[in-house]
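The other protein chains are all here in position, but one chain of the complex has been omitted.
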Amino acid sequence: MVKSDSFHLETAGQTDILDITDKVSGCVRTSKIAAGLVNISVPGSTAGLTTIEYESGVIEDIKRAFETIAPGNIEYRHDLRWGDGNGYSHVRAALLGPSLSLPISGGKIILGRWQQIVLIDFDNRPRKREIIVQMVGD
Amino acid sequence: MVKSDSFHLETAGQTDILDITDKVSGCVRTSKIAAGLVNISVPGSTAGLTTIEYESGVIEDIKRAFETIAPGNIEYRHDLRWGDGNGYSHVRAALLGPSLSLPISGGKIILGRWQQIVLIDFDNRPRKREIIVQMVGD
Partner (left out) sequence: MVKSDSFHLETAGQTDILDITDKVSGCVRTSKIAAGLVNISVPGSTAGLTTIEYESGVIEDIKRAFETIAPGNIEYRHDLRWGDGNGYSHVRAALLGPSLSLPISGGKIILGRWQQIVLIDFDNRPRKREIIVQMVGD
């Protein structure tokens, strides 16, 4: 059984980190899939997905880490060529990856107690994003 | 067909890197799934999964790389707020990701000859971890 769902959300860009756990869990609940996999993905090349403990300390720490890995204030070939100013966003998103798959058991996503699913929008401006939630199972 | 399995293991924390290939392969064998996908995941926000050539050189090189990306000896907001001392663990785990999906063919996981599935436990203390092995296929 395959169930497809999606939702939209507005981000502030600039490595904005948003907790989407409740929305994804709602998709899983609606799907009535008891056991299987949920794949969450974000179309585009300047955003990514992972899981974190969603609290302000970790959020700031992750922003700083990405600033170290792909600084916002150095020169990028993408920007020299296209003038978008979001070369760093592309690099960060490629490293994090555009999708995440997690197990469903008992009709719920299996996560740790302090583990949330997050969208990270690396773009250099506010964006409207669509999150695709694809579920496969019984 | 969906098959769910899991196993526990004890880690030393401190970016401990453990080869879980045999245990995951055992789950796939038991499932009798001949073709499909296996998703391996670790609940929690201070551990992650990937594949490596599991030999002592690569293991040390990866530990050093994570020490460069998110050093253990700098200040983290998470630690200032909660006093856990594992702010670096959260950052490393978020970057690596909590799950991994691989193809099953002929009843086996498709991997390279020198490629093993590893759990990396970034927490700053020994942990007991549960690994969830979710299989979908025929």
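Here the chain labels run A and B in written order, and each chain numbers its own residues starting at 1.
By our rule, a contact is a pair of C-beta atoms (placed from the backbone, for glycine too) under 8 Å apart; a residue touches a chain by one contact, two chains touch by 3 or more.
Note that the structure is a prediction, hence the values are computed from the model and not measured.
Those residues of subunit B that touch the chain absent from the view are 35-37, 50-53, 55-58, 60-62, 65, 68-69, 95-97, 100-105, 110-112, 114-115, 136-138. Subunit A meets the missing chain through residues 1-2, 4, 37, 39, 41, 43-45, 69-70, 76-82, 87, 90-91, 93-95, 97-99, 101, 132, 134, 136.
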